[in-house]
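Here's a structure for you.
Note that one protein chain of the assembly has been removed; the remaining protein chains are unaltered in position.
Here the chain labels run A and B in written order, and each chain numbers its own residues starting at 1.
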Amino acid sequence: MSLRSLTVRRGECPVVDRATLDVTAGEVAGLIGPNGAGKTTLMRAALGLIPHAGRSSLAALPPLARARAAAYLPQGRQVAWPVPVAALVALGRLPWGGADPDGAVERAIARMGLAAHRDRPATALSGGELARALIARALAQDAPLLLADEPAAGLDPAQQIRTMQVFAALAAEGRSVLVSLHDLGLAARHCTRLILMDRGRIVADGSPAAVLTPQRLAEVFAIRAAHADTPDGPLIQPVAVLDANDPKI
Amino acid sequence: MWALRRGSRTTLAALALALWLAAGAAHAAPARVVSVNLCTDQLAMLLAAPGQLVAVSHLAADPRASAMAAAAAGLPATRGGAEEVFALAPDLVLAGTFTTRATVDLLRRLGVPVVELPPATRLDDVADHLMAVGRALGAEGRAAALAAAYAADLAALRAAAAAAPPATAALWQANGYTAGAGTLADDILAAAGLVNIAPAAGLAGGGFLPLERLVAAAPDVVVTAPPYPGRSRAEDLMAHPAVRALIARAGYAPLSDAGWVCGIPAVLDAVRQMAAAR
Partner (left out) sequence: MRVLARLAATVAALGAASLLIGPAGLGPGESLRALVAGGPEAAALILREIRLPRTILAALVGAALGASGAALQGLLRNPLAEPGLIGVAPAAALGAVIALQTGLAAAFALALPLTALAFAGAAAAALVVVAGAGGTLTLILAGVALSALAGAMTSLVLNLSPNPFAAAEIVFWMMGSVADRSWQHVWLALPLMAAGAAVLAASARGLDALTLGEDAASSLGVPVARLRVQVVAGTAALVGAAVAVAGAVGFVGLVVPHLLRQAVGASPARLIPASALGGAAVLLAADIAVRLVAPDRDLKLGVLTAIVGAPFFLRMIWTERGREA
């Protein structure tokens, strides 16, 4: 995926402002930033779902080719009908005319631990189960790129870690993942790269350690965080909100 | 049963053929006539030869709606559905122009001749309707006689009414429904020497007369229909104190659908009744 000066305006003010970005095979790129930074809008514009200026390699594709190139997991988890989980996941095969020669649906169900729920109506699932079912649906699409908007929201810690591990496994298969996250700890631990957005702009792009500096956390999120290097990798935990008048800024 | 009907149809057809040969008429009169409209029912009962009218509509035997309920009681009745009518093997169907459209179209497609008669809007229509049905039934002679008698009666009634001092009347039915200019009811009042207040209020055709207008117009006669079974809010208006006061002061004449709805010679009874009520 390649974005060049991607801009989305709502009225006069740009919601996404000249975003330039490449996501390459084998990486789990975390998209972070405070509420309203433009993460969701960036993903939707990159897919061509909303009008935009600038260039997106995905949006330039015809709909079916785009659907085969990139899977999208929207933030809202609404399922209109009580479709059984297996049928819900199988919707991911629509860009291929419903064909599933490699068993992508079964693989996705197994990967997300949904085997026990496969015949339950999606509307009867718990929030966490539904979130996993929808991730499985996106996985079943078997696209080289996955755009996931807040997939970890509402999941328990174990499911959050498992989800990020699935993304890592996708990257290991040579695919790429662009995932928006609010949990900076999760982002720092599981992403190979972080893209930080603030008020529509990409303000930093690099390794977690390079992006999550105390100064950026203060400027962009208005928080202070504790850092630690552990055998499991770097840890970051927000600990305090900064006041604009705080002398420490 | 079906075979029986078809058998009787052939017999009748043979009979008709014999009659036609005997009379040397220009065309054979229909032998099996079915009427599916209250008004054509009554005209046909007046004009048909014995056995010629095979069935009438179910309304024909309802004394509230039909002036000839007793005569209709002896005839089979239909609800007017195409299958029911077609099964009677008619060679002529009489219908009103507002009989269910689909039924008439379907019967015509099946090759059954249908004569449609519009609702009468003037007393003078009655003679025309008699002649139209008479022609359709091959009973021109009887129709002409009835039409002439009717016209004479009507002329006499009109002459009597012209001699009487003018008076006003209002038709006041459920929900304040009334009949204005260009309706049979209006013409009935006129023939009785009564001036209908509805046209003065600007009503053409059927319509609703506000209670205030009725009271303000203070007609000499209020003509209302006795309520149908089953209470309706629409009919409550007729028991309104203002209406009751008006009726107590002015005359009251009952209106029955039977006498007023159809353009048949019996409408003259309604004219006589109105002339007596003034």
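Going forward, a residue touches a chain if its C-beta (ideal position, glycine included) is under 8 Å from a C-beta of that chain, and two chains touch if they have at least 3 such contacts.
Predicted model, so just to flag it, every value in this text is computed and none were measured.
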item	value
Touch with the omitted chain, as defined above, among B:A89, B:V133 or B:A192	B:A89
Chain not shown: contacting residue from A:K39, A:H52, A:R66 or A:R175	A:R66
Identified contact with the non-displayed chain, of B:A102, B:A156 or B:A276	B:A102
Contact footprint on chain B, counting only the chain that is left out	1-2, 6, 58, 79, 81-84, 86-87, 89, 96-98, 100-103, 105-106, 108-110, 116, 119, 177, 180, 204-207
Residues of chain A (touch criterion as defined above) contacting the omitted chain	44, 47, 49, 63-64, 66-68, 70-74, 76, 78-84, 87-88, 91-92, 94-95, 98, 121, 123-124, 134, 137, 141
